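All protein chains but one are shown in place.
By letter and in written order, the chains are A, B and C; residue numbering begins at 1 in each of them.
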Amino acid sequence: MPYTAPLTGVVPPLCTPLTPEGEVDVDSLLRLVDHLVAARVSGLFVLGTTSEAAFLTDRQRRLVVETTVAHVAGRLPVLAGAIDMTTPRVRERVASVADAGADAVVVISPFYAATHPAEIARHFRLVAAASPVPVLAYDLPAAVHTELPADVVVELARDGVLAGLKDSSGDLAGFRQVAAGVRAHPAFTLLTGSELLVDAALALGAHGAVPGLANVDPHGYVRLDRLWRAGDTEAARAEQERLCALFGIVRVGDPARMGRSSAALGAFKTALHLLGVIAGPTTAEPQVPLSQEEVNRVEGLLIEAGLL
Amino acid sequence: MPYTAPLTGVVPPLCTPLTPEGEVDVDSLLRLVDHLVAARVSGLFVLGTTSEAAFLTDRQRRLVVETTVAHVAGRLPVLAGAIDMTTPRVRERVASVADAGADAVVVISPFYAATHPAEIARHFRLVAAASPVPVLAYDLPAAVHTELPADVVVELARDGVLAGLKDSSGDLAGFRQVAAGVRAHPAFTLLTGSELLVDAALALGAHGAVPGLANVDPHGYVRLDRLWRAGDTEAARAEQERLCALFGIVRVGDPARMGRSSAALGAFKTALHLLGVIAGPTTAEPQVPLSQEEVNRVEGLLIEAGLL
Amino acid sequence: MPYTAPLTGVVPPLCTPLTPEGEVDVDSLLRLVDHLVAARVSGLFVLGTTSEAAFLTDRQRRLVVETTVAHVAGRLPVLAGAIDMTTPRVRERVASVADAGADAVVVISPFYAATHPAEIARHFRLVAAASPVPVLAYDLPAAVHTELPADVVVELARDGVLAGLKDSSGDLAGFRQVAAGVRAHPAFTLLTGSELLVDAALALGAHGAVPGLANVDPHGYVRLDRLWRAGDTEAARAEQERLCALFGIVRVGDPARMGRSSAALGAFKTALHLLGVIAGPTTAEPQVPLSQEEVNRVEGLLIEAGLL
Partner (left out) sequence: MPYTAPLTGVVPPLCTPLTPEGEVDVDSLLRLVDHLVAARVSGLFVLGTTSEAAFLTDRQRRLVVETTVAHVAGRLPVLAGAIDMTTPRVRERVASVADAGADAVVVISPFYAATHPAEIARHFRLVAAASPVPVLAYDLPAAVHTELPADVVVELARDGVLAGLKDSSGDLAGFRQVAAGVRAHPAFTLLTGSELLVDAALALGAHGAVPGLANVDPHGYVRLDRLWRAGDTEAARAEQERLCALFGIVRVGDPARMGRSSAALGAFKTALHLLGVIAGPTTAEPQVPLSQEEVNRVEGLLIEAGLL
């Protein structure tokens, strides 16, 4: 993780392959890393929401970081999530992933307990003060049920607390406000977590993207990023729209039977399984698996997208 | 924790006294246990939301359970929370608190990841199957941002998965539906987490109450419970209304400066400090403390309630 | 509408019978009024949410009030809703229903535009200042998406702005706070809009109830009210639980096919149609009707409740 320039390009948030018993499938994880590195992504993000970090035990989390870091062997920066509820617990998670070799940590706002923006800022300050590696903030209101205000991010960037932001808020107006506010801090890394608006985010000042769908089609996102940087916005837009269609896989799971996490992560893992990257589509408990008919629809979308 | 009859009466969710450095203040915890036992509460609930469980590390959580269990020495049942995000992590928390001596565990719905009611039911089934002690469900939508549907609770009661429910939903209509549904299961324990509607909940079929404010005024809640059971609903109502006025301490903290957790837990701990039960009002990071003026207002309400 | 004592007992919020073309079915409305008066309700509330007031044109609303007032001919107070978005529009609705003969108006918080509690208070003050008849506030957060804070209600009661409250918030703790706060104002009418917690609300200080289900079973609610007032809380509870089971009709409509309004109002009207009170179950556009299979399930619940 560079301290002096932003991280650019595609940084996939890795799925965590699991055995049918719910253990980390290390062989599949290594193949997934290879699959992504081969597509020339710019970095890897483990233990995020897409990684089912909320479902992994602390031991499993550590195994994921150690495995990934060892396999990557410095070829790319490895960012690791430190998802937990509050400052004291997040500090422990940060220490653990840093000790396991992560180049940077990605830290979310407190959740479960109701917090005030001033407490959110305080959280990031305390966590960063104790972190041996750079800290990026992770804005995911759908998970934590608070907003990370743009002015808080800008203040924390200015004070050197945050080295970057992964924005999964869906609020591009707030993203634009952050982009304008951190322009004075040239090493600050601004990443979008959107699968659907990477070109729009790059136009607003994003340095890169962390799309969960990049597990499935890393080449597509790398192409999109390069086309956009080369100034070919029309071709970038066409690539983005192809990826938007592919993202339809997350709407395959029946909402009458499963939550959004099961549907999205089940679709990513099913696709990776169909592509031969991972050994099986198991998601962690209490998520429910896709039905065979839903698997077939994922397969159909992979074919339409030219991946199968 | 009895398996053959519901737990009745007042089961305070213990605050976790902290040193100024954020460590568990064991001496203060012992005094708090004594303070509650002396008031003739029916059980103790540690590691709930009021206990700041979301802020305690796993080591601290274990210390709280071990300390409480050892000190209580079987005089009262000790229930312990197992607050974590998902099934695999909760299973670990359950094993830990059971190993530390808890008589029952209190388990909340999954949070952080978006879930479906069917996944919530699956979560409780999987957690209970692996638990060495009875499992009570904990319904706290304000923290987990999902509802625990009444029909799910009734189904899990019927199937012997759940031994009880601590309801902090604020939805008395749903509570009534659960009460009607579990009437056929005479050992099922139905507890309200409300500070303000204990008499109403008892009238609807609650067996007992888990009010955070009982840390501050356990005698009041025990009186309310006994008056109600003795059929003196008017006196119970008067006692409840006195406690409603005292509950005003949670609205003292300025919402422009702090979240609801800081305000509520700060008020409880400040009151316990002013009452001489615990050594200091420290709450865990990133919560912010009450100002001196706010402390004075808490003191005023304690005086009005006849506690100082 | 008495000014010197609260209105007590059951005040049904009348359904508005419609012809298949969506016009007010005056004959059915008259039969519905007779059905309710015969059950010895204490007052009638027209143009509320249950009346589909949000779906009626201003001309239709006026027709409903005039028809009801003329038919009741002073035997009972007639309350009328004045549902509209903001102060200037509500003032017009108030003038219209008062001119049409309503004894009191029921006014909801502003909606559509985002408001502050201070603006909500200002709204009630301005509306009441211009109203020729007493004003009751209507707390229905599910429709207006703001809360009507208890302290605002108490302040407006104290200042003589409000003559009463119809509480459909589902928040009994707030209801208790209002009840305690208005005890000093003996003419203030406190009504619950709950179908499921009438006994609990009476115990907390409600004077009466405005349950939509009383269209279908006015005798049941009148019995419940009388039993409770006679001190027979156990029999009142049994009657309430019978009505809770009957309320299952609002969950018959398939949520995959219709919204909650279609399901609830469709169920009430279907039941009234099956009971022979109104000529047909038509609800206003864009609501969708119950299917024949759903109608059959409503019929089954009416039979179980002893109404058919």
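To be clear about the criterion, a residue touches a chain if its C-beta (ideal position, glycine included) is under 8 Å from a C-beta of that chain, and two chains touch if they have at least 3 such contacts.
None of the values given here were measured: they were computed from a predicted structure.
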{"item": "Neighbouring displayed chains - absent chain, whole complex", "value": "A, C"}
{"item": "Hidden partner chain, touching residue among C:40, C:71, C:122 or C:183", "value": "C:122"}
{"item": "Listed residues C:243, C:258, C:278 or C:295, member touching the removed chain", "value": "C:258"}
{"item": "Option touching the unshown chain, where A:204, A:249 or A:264 are the choices", "value": "A:204"}
{"item": "Residue in contact with the excluded chain [from A:19, A:177 or A:291]", "value": "A:177"}
{"item": "Residue numbers in chain C that touch the chain omitted from display", "value": "22, 49, 52, 54-58, 60, 83, 85-89, 92, 110-116, 118-120, 122-123, 126, 142-145, 255, 257-262, 284-288"}
{"item": "Absent-chain interface as seen on chain A, which is shown", "value": "170-173, 176-177, 180, 194, 196-197, 199-200, 203-204, 233, 237, 241, 244"}
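The rule we apply is simple: only the chains that are shown with their structure count from here on.
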{"item": "Chain contact topology (line, ring, star, complete or other)", "value": "line"}
{"item": "Fraction-based call for chain C against chain B, same above half, different below", "value": "same"}
{"item": "For chain B paired with chain C, centre-to-centre distance based on mean C-alpha positions, whole Å", "value": "36"}
{"item": "Computed distance of Cα centres, chain C from chain A, in Å", "value": "49"}
{"item": "Per-residue multi-chain contacts in chain C, two or more chains", "value": "none"}
